[in-house]
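With one protein chain removed, the remaining protein chains of the complex are shown where they sit.
On to chain A.
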Amino acid sequence: MSNLLLFPIIIPSFFAAILMIFPKRLKLQRVLATVGAGSALISALVLLTKVNTDGVQAVTLGSWPAPFGISMVSDPLSALLVVTSSIITLFVVFYSFPTIGVKREQSYYYPAVLFLMVGVNGAFTTGDIFNLFVFVEVLLMASYTLIVHGGEKPQLRESIKYLLVNIISSALFVAAVAFLYSVTGTLNMADLAVKIPQIEETGILTVIAVMFLVVFGFKAAIFPLYFWLPGSYYTPPIPILALFGALLTKVGVYAIMRTYTLFFTMNIGFTHELLGIIAILTILAGCIGALAYFDVKKIIIYNIIIAVGVILFGIAQLNQPGVDGSVFYLIHDMLIKAALFFLIGIVAVLFGTTDLRKMGGLIKTYPVLGWVYLVTAFGLAGIPPLSGFPGKLLIVQGGFEGPQFWGSIVILATSLIVLLSAVRIFVYAFWGEPVETVPLKKSVFNQMFIPTVILVTITVVFGVGAELFMPFISGAGEVLLNPSIYIDAVLKE
């Protein structure tokens, strides 16, 4: 038993607690936030290699035997996601230095970011459904502070709605956990996976599964439940938006992935078909939004919704290519969304607006920025050597092998819409008549641009070197498809 898997959760919470003591010391805040996020990333990388060599890691807190104590489990999927979320948090910290503003930095911005990291990493690592609720609340609490951080009028207005939606979904989460407990008598995910197949009345379990889909669907922004996302995500500043867009909805996606592969498999004909249909509707709804707006932030925000649909469609197929593709696409999407938000953040700062119609001609003054944006946009849409391609290919293949082949056709068709929506930003902002830009100091531009370029490089490496990462991805997919690996690791500790 190794406590290694707790470090990505404990380190940020430790640093966040220290940072709360002296909010006004700007330099120290920046240094300690970097050290905190960086050391969490290092521990996550060590954890990933450990999981890859020694198999699934599990810790029961207080050393109570598994179904009774609270389990923390790190399988390849959760280790990969912890690494990805740590990378993104670190880069968001770097990107925040020039963009977030001194006033925000001095009012507990970095502690909130690190607490968000605690919640996200915890939610990825936990092996207990109630503990998932607790960690989701931790990250939601941090996200409430971040979304209202600065207290501008639109922020206050939208955060009321964000808070209300999340409180309702949390209450539903508690209710769903209560029903699950009354039926199975356990909350440990591995134990649930053992007990649920023994229950003969699958009707009530199907109801509970759909209830969990609603709960996680609120967080993940699936089709009818995404209404809060475009408004709420629009208002906070770009680094916070990047953090939210890259991490928050993905926790909901991960939770659906975990529950729908590990234990809600008693009535696949209903639950997974429902999930597949909802995934396709989510993609279509996101496409409509992505084409409808002339606003860079809105376009990328609706692309979050599209990606959620694509990932969940792979899960709904429940076959090997589909699940592998979902894992790959999930990681790709976390990285590329953060990179895209960074880039449009720079564009929005240069033009002083987010309205596409007031932009133009940036390619003449900032050619490198333009080409980096184009590469990222191609990566988002899945142009072959880039990182969106392998994941989408596997998901589409899974769809053709699975029962919902028409879904794959929709995904292929909507890839073009994704490409159109992302390239539209390129056409409007970088081509055409040059518009006067806001003067920006070279050093400030570099401070924003360098982390972005490194992140884009990571996504390109992730796409071009997909062969290198496939062992990790298929390891994660294998655990998802064979719950017995997970169950053995937790219960036979």
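Convention: contacts are C-beta pairs under 8 Å (C-beta built on N, C-alpha and C of every residue); 3 or more make two chains touch, one makes a residue touch a chain; residues count from 1.
Keep this in mind: contacts and distances are computed from a predicted model.
Asks: Pick from "Monovalent cation/H+ antiporter subunit C", "Extracellular solute-binding protein", "Nitrate reductase gamma subunit" or "Flagellar basal-body rod protein FlgC" the UniProt protein name of the chain that isn't shown here.
Replies: Answer from the UniProt record of the missing subunit chain: "Monovalent cation/H+ antiporter subunit C".
Asks: Could you tell which one of A:42, A:61, A:168 or A:288 touches the chain left off the display?
Replies: A:168
Asks: Which of these, A:17, A:42, A:178 or A:416, touches the one chain of the complex that we don't see?
Replies: With A:17, A:42, A:178 or A:416 as choices, the missing chain is touched by A:178.
Asks: Which residue among A:130, A:431 or A:445 touches the omitted chain?
Replies: The missing chain is touched by A:130.
Asks: Using the touch rule from the top, list residues of chain A that touch the missing partner.
Replies: Residues 130, 133-134, 137, 140-141, 144, 148, 151, 153-154, 156-161, 163-164, 167-168, 170-172, 174-175, 177-179, 181-182, 187, 230-231, 234-235 of chain A touch the chain absent from view.
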